[in-house]
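Have a look at the structure below before the remarks.
Showing chain A:
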Amino acid sequence: MDSIPILSIVLWLPLIAAVIVLFLRERRAMFAVAMAGSALSLILSVAVWAGFSPGDGMQFRESFDWLPALGIQYALGVDGISLLMVLLNTFLFFLCIVYAWASVHDRVKEYLFTMLLLEVGITGVFLALDFVLFYVFWEIMLIPMYVLIGVWGGERRVYATVKFVLYTLFGSLLMLVAILALYFVYGNTTGVYTFDILELTQGTYGERFQLWAFLAFFLAFAIKVPMVPFHTWLPDAHVEAPTTGSVILAGILLKMGGYGFIRFSLPLFPDASQAAQTIILVLSVIAILYGAMVALMQTDLKKLIAYSSVSHMGFVTLGIFSFTQQGLDGAMMQMFSHGLVTGALFLCVGQLYERTHDRRIANLGGLAHRLPIFAALFLFFSLASIGLPGLSGFVGEFMVLLGAFVADIRIFGVLAVFGIILSAAYMLWMYWRVMLGSLKEVHRRLEDLTRLETAILAAMALVTLWAGIQPQVFIGIFTADTSGIVQALTATEVSSALIK
Partner candidate 1 sequence: MVQVAWLIPALPLIAFAINGALGRTYLKKRTGIIANAGVLGALVVSVLLFVAQLDHAEPETVSLWTWAVSGDFALDIVLRVDALTLVMLLVVTSVSFMVHVYSIGYMDNDPGFWRFFTYLPLFVFAMIMLVMANNLLVLFVFWEAVGLCSYLLIGFWFERQSASAAAVKAFLTNRIGDVGFLIGLLLIWHVFGTLNYDEIFSLAPVVEAARPGILTLICLMLFVGAMGKSAQFPLHVWLPDAMEGPTPVSALIHAATMVTAGVYMVARFNPLYVLSSTAMTVVALVGAFTALFAATIGLTQNDIKRVLAYSTVSQLGLMFMALGVGAFTAAIFHLATHAFFKGLLFLGSGSVIHGTDEEQDMQRMGGLFGKMPVTGATYIIGGLALSGIIPLAGFWSKDELLGATLLSGDLGYLLFVLGALASLLTAVYTFRMIFLTFFGKTRMAAERFSHVHESPRVMTVPLIVLAVGAVGAGFVGVPPEHGLIHNYLHDTFLAAEFAGLVHVPSTVFVLALMAVSTVIALLGILVAYGIFMRRSPAPESVAGLAPPLHALLVNKYYLDDFYDAVLAGGTRTAGGLFAWFDLNIVDGVVNLIGLVVRGVGGGLRRMQTGRLENYAFSVALGTALVLAFYIMMAR
Partner candidate 2 sequence: MIIPALEYYLVLGAALFIIGLLGVLVRRNLLIVFMSIELILLGANVTFVGFAVALNNMLGQAFVIFSLTVAAAEAAVGLAIIVALSRHRDTLNVDEIDTLKG
Partner candidate 3 sequence: MNSETLLSLIFAYLALACVAFAVLVIMLRNPVQCALALVGVVFHLAGIFILLRAEFLAAAHIIIYAGAIIVLFLFTMMLLNLGVVERARQFHVQAPLAIVVGAILFLEFVVLTGATITVGAQGAHSPAWVAGQGGNVQALGQVLFRDYLLPFEIASVLLTAAVVGAIVLAKQKPRRPRSSSQMGVGEWMAERYEKAKTREQDPAEPR
C-alpha cells in the first residue's frame, strides 16, 4: 500500500473524469464518466478507511517538493479527522452526481465539470499537509461553487454567488497573510522555513502573534462555518443555489470551517484559542438560539434549512471550543451528521421544488397524501435534524453538551439545550405546514419519488441511522486524533499556569 499514492488517486480522479467529460458529447457518456470518477473516488476512500489504523497519526502520507523556491511542498495525508471528512465528501459527491442525472439538463457538461472540480478542491482541503497546498485547495473550491450557484441558481443567483465569493475570499485572504506570517515566525525561531502543517503545529508562538494570527484564521473559518454574525451569505447562497449546490454547501463546505478550527486554530494557537474561548462560546450559543429563532419565521423552505444550519453549526463551534475530548468528538460527529442530514434535507427540498416549483411554505401543504415515500424520508431527515436520539444528529449534539458540562462551561451548555426545543419547533412546524393538513388543488397530480431518488435518500438515511445507533464506528476513526489535540491544549494550559 505504501507505494501506491492512494490519496493522490482519490484526490485527482474526479479531475481526470472532469477532463474526460470535456471531450464527450453524449449526456449519457458524460454522466457515466462522472459517476465512475466519483464512485471510484468513494470506493477508494472507503478503502483508505479500511486500511486506516486509528490513532497512528497521519497516514498514507505522500510528499514531494512542489515549489522548493518558496518552501512549498505537495504533501498529503489523512488522520481520523480528515478521513471522516473525506468519506463524507466523496459520499455526498457521488450521490449528488447521481442525483444530477435526473435533475440537470441544462449545460450538463459544464455542470459535471464544475462538480468534479469542486470535489477535487474540497477533498484537497482535507488531505493537504502543506499550508499553501491547503490554501490552494481552499480557494480552488470557490470558483466551481461560484459557477454552480451563478449558472444553475435561482433568480437572485448573481447577488448570492458574488456575496458568497466575496465573503469567503475576504476571510481566506486574511488567513493567507496569517499563514505567511506563521511561516516566518516559525522560521525565524527555529531556522527551518517550511509550510509543513505538522511541523508548524509543533511550534510555539508568542501570545501577541497568536492573537493576531488566530484572528485571521478565525475570520476565515468563522465565515465558512458560518458563525453569527458572519452567516448572512449562507441563506442567500442556499436559496439561490441549485439543489446539488445546496447539498454540497451545507454538506461539506461548512465543514471546512469546523475542520479548520480543529486542525489549525487549536493546535497552532492554544493560548489565543483559550483567550477567545468565551467570545466564541457566546457566539456559538447565539448562533444556536438566534439561528433557530430566525429559522422559525422563514417562509422559504431553503432559507429555513439554511438558518437551521447556522443553528446546528453553532454546536460545532461550541464543542470545539469546549476544549474537551467529548466536545471535539461531538463537534466532529455533529459535522458529519449535519453534512448527511442537511444535505439530505436540501435534496428533499430540491425534489419537492422539482415537483411543485414552489418553495414557499405557505403555498404547500398536505403533500404527504401524494408523496408518501417522500413524506417518510423527509420526516426522517427532519427528525434527524432536530437531534432525535437514535439518529446521527443526536450524537453530536449530545456529546457537545457533554463536553460543555465537562469543561465547566455549563451555562453555555444549558443555553444550547434550549436550541433543541427551538429546532424541534421550527422543523416540525415546517413539516406540518408543508406535508400535513389538506392537499392543495394544484398539487393533485404530483408524482412520488422515483426509484433513483428514493435510493439516494435511503442511502443517506441508512448512514444517518447507522451513525445514530453505532456512532462508535465513526467516533473510533478520529477520537485518538482529537484526544491528541485536547491533550496538547491542556498541556499548554498547565505550562501557562506555571509561568504565571
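Candidate selection criterion: all candidates are chains of the complex that A comes from, given by their letters.
Keep this in mind: contacts are C-beta pairs under 8 Å (C-beta built on N, C-alpha and C of every residue); 3 or more make two chains touch, one makes a residue touch a chain; residues count from 1.
Quick caveat, the model's predicted, so the values are computed rather than measured.
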From 1, 2 or 3, the one in contact with chain A within this complex: 1
Taking the complex as given, what residues does chain A use to touch candidate 1? 163, 166-167, 228-229, 231-233, 290, 293-294, 296-298, 324-326, 329-330, 366, 368-369, 372, 383, 388-390, 394-395, 398-399, 401-402, 404-406, 410, 413-414, 417-418, 420-422, 424-425, 428-429, 432, 435-439, 470-472, 475-476, 479, 483, 486
